[in-house]
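My questions will all concern the structure given below.
Here the complex is missing one protein chain, while the rest keep their positions.
Naming follows writing order (A and B), and every chain is counted from residue 1.
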Amino acid sequence: MNPFEYQQVDEPATAVDAISRWRGSKFLAGGTNLIDLMKNTVEQPPKLIDINHIPLRGIEQTPDGGVKLGALARNSDTANHPLIRKNYPLLSQAILSGASPQLRNMATNGGNLLQRTRCPYFMDPAFSRCNKRTPGSGCSALEGFHENHAILGASDQCIATHPSDMCVALAALEAKVRVRGPKGERIIAIGDFHRLPGTTPQIDTTLMPDELIVSIDLPPSPYGSHSHYLKIRERTSYAFALVSVAAAIDVDSGWIRGARLALGGVAHKPWRVEAAEAALAGQKLSISLFEQAASRALSGARPRRDNTYKVEMAKRAIIRALTIAGGLA
Amino acid sequence: MTTENSSRTSTVPETDSEEYSSVNPATDMIDCKLSRRDFVKTVGYFTGAGALGLQLISVETIVECAPLEFSASAHTVELTVNGLVHKLTMDTRVTLLDALREYLKLTGTKKGCDHGQCGACTVLVNGRRINSCLSLAVTHQGDQITTIEGLSGGEELHPLQTAFIEHDGFQCGYCTPGQICSAVALLEEARRGDASFVTPDLAHTGRVELTPEEIRERMSGNVCRCGAYPGIVQAVQTASRTL
Partner (left out) sequence: MNTIGKPISRVDGKLKVTGSARYSAEFDMPGLCYAVLVQSTIPAGRIAGMDDSLARKAAGVLAVLTPENAQRLPGAEKRLSLLQDNQVYYNGQPVAVVVAEKLEEAHHAASLIKIRYSVSAPKLDFVAGFPSSHPGNHNGEPGDMSWGDVDGALKDSDIKIDQVYTTPIHHHNPMEPHAAIAQWNGDELTVHESAQDISGHRAKLAKLFGVQESNVRLICLFVGGGFGCKGPLWSHVPLAAMAARQVNRPVKIVLERPQMFGPVGARPRTHQRLTVGATREGKLTAIRHEVHAHTSVIEDYLESSAFPTRVMYGCPNVSTIHRIVDLNLGTPTYTRAPGVATGTYALEVAMDELAYKLNMDPLQLRLLNYTENDPQTKLPFTGKHLRDCYTRAAERFGWSNRTREPRSMRDGSQLIGWGVATETYPANRRPASALVRFKPDGRVLVATGTHEIGNGIYTIMIQTAADALNVSPDLIDAQLGDTALPPAPITAGSMTVASVTPAIQTAAERVRTRLLQMAVADSGSPVHDASVDEVDFKDGLIFRKLSPNRSEKLGDFIARNGGQPIEGIAHVEPDETLKQKFASHSFGAVFAEVSVDPDLGPTRVRRVTAVYDVGKVLNEKTARSQFIGGIVWGIGLALHEDSHMDARTGRIVNENLADYHVPVNADIGEIDVSAIDIADTHLNPLGARGIGEIGITGTAAAVANAIYHATGKRIRDLPITPQKLIA
């Protein structure tokens, strides 16, 4: 770790002010991703601005019947909040499927949105080529080890995936990210928050470096328990997803009023599949319908040498998740 | 399973028992309390033990480290560990884990990976389990930190410690302090009804029934390479009944 300065702030305005003054400085939330990467020298901020004392830990019902998740609420508190367990069990499940109890106690909602890829070439600077870490250096994963890499939306510059489970559920729930910058607050739809790599894989999100996430706003959800988060991984717990699916169905006596479907582990961002959602809407619940939706969801997949399995795995995972969400299991 | 024999000596070394810097596991405990390095000034001494429970029991000791040469990244923090306050001026880079092990010489908390991947460094901060390796010490001003050394009240072991011994929930013992701290928090989480990924019904709140499956999932943030998992599950189950 490089030497760095440390400053505590206790309100959003001071945080934004502090970060605008120090080029390259970073907010410190749970630290589970940032400190990890600093130890590897992937991140070398000259200054850390500790935002943990800003009162952004609340989880509250909003007037429209949705819920506002404080950016600094811990992942474990979010997953266990009665409002979330009752109205957004999909989100609870997704969070609880990730990391470990200890890490979830530390990790914040804001930090979770901004966690960086687990691509090994990115995380280990002994590999000199990584466009995300060192723009223009090349991508070691293209011809290297890429079993866990993206099959959708990748570019020739980067095939990394976004590792979050929570964000996959947030994508399905159409969350909005409320951020505050030097010019005030703005709202970014979750679908616009994470980027595809394109030619600038070093930029993960549309958040500006001087912006602070203050909350994640969930609109009211008609899905309730007709939802399911399914995660396939190489061991039973404490492992990142090979493929994950967040499925939610608004069911009315066997008919689908509307559905939401998002995939994890397959792309540079949580991969919402609106085409598949459209295929489901207005139809009667059935496995064959789910099969069609799954095919649609993966129609644009472009796997590489060692991750072709993900296409089939994702399809099957979608079918299973929809089957459970739809109550057909 | 080695390529050469261990050296054979016909003369056995002189066997003066003082010669052996060794442990006497049958009877006494090794004293690995604060043995301060030369740059650590002892200001006061703590007498009571940070016993069971997480409240601050008494604040009597202040251990001060000499300031570092480069001031830019030096920072002063008061760490309350097992009820004892330590005032440390140190590099901002020092993690809570290294502060405990390398500065306060509380080596009960272990370093297995230093990256949040194993749970060996698990401690309780304000009663919640965290990985101390990914947490900077400077951020813990005012927090109540409980380590494995603070769980037992003197000779009296915490029920989980007793259960780990009874069910042989370890072999080499290196992951054990982390496992036990983790389990202490687990019991509290289950008591207040926190869900896990295998909890069948999220809508159901209230005390969680600690089935083996629940315990396994909830203890999965603590890797045991010796594979003592079945004993760990039994120990947690036993302790959950007695507590």
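Everything below uses one rule, namely that a contact is a pair of C-beta atoms (placed from the backbone, for glycine too) under 8 Å apart; a residue touches a chain by one contact, two chains touch by 3 or more.
Bear in mind that the values here come from a model prediction, so they are computed numbers and not experimental data.
Which shown chains does the chain we cannot see touch?
Checking the complete complex, the chain left out touches A, B.
Given that one chain is not shown, which residue among B:107, B:141, B:205 or B:237 touches it?
B:107
Residues of chain A in contact with the chain that isn't shown?
Where chain A meets the chain not shown: residues 1-3, 39, 41, 118, 120-121, 124, 126-128, 140, 143-145, 147, 230, 232-240, 242, 309-310, 312-313, 316-317, 319-320, 329.
Tell me, which residues in chain B touch the chain that this view leaves out?
Residue positions of chain B that touch the missing chain: 1-10, 12-13, 15, 17, 19-27, 29-30, 32, 35, 37-38, 68-70, 91, 93-94, 98, 101-102, 105-118, 120, 147-149, 151-152, 157, 161, 164-166, 168, 170-177, 180, 198, 215-217, 219-233.
Note that in this section only the chains that are shown with their structure count from here on.
Please tell me the distance, in whole Å, between the geometric centres of chain A and chain B computed from their C-alpha atoms.
Chain centroid spacing, chain A to chain B, equals 32 Å.
Show which residues of chain B lie in contact with chain A when the two form their complex.
70, 72-73, 75, 91-93, 95, 114-116, 119, 122, 128-131, 134-136, 138-139, 182, 185-186, 189, 193-197, 199, 202-203, 205, 216-218, 220-223
Which of the residues in chain A come into contact with chain B in the complex?
Those in contact with chain B are residues 1, 3-6, 28, 30-32, 35-36, 39, 48, 50, 52, 76, 79-80, 82, 85-86, 89, 92-93, 96-97, 99-103, 105-106, 225, 236-238.
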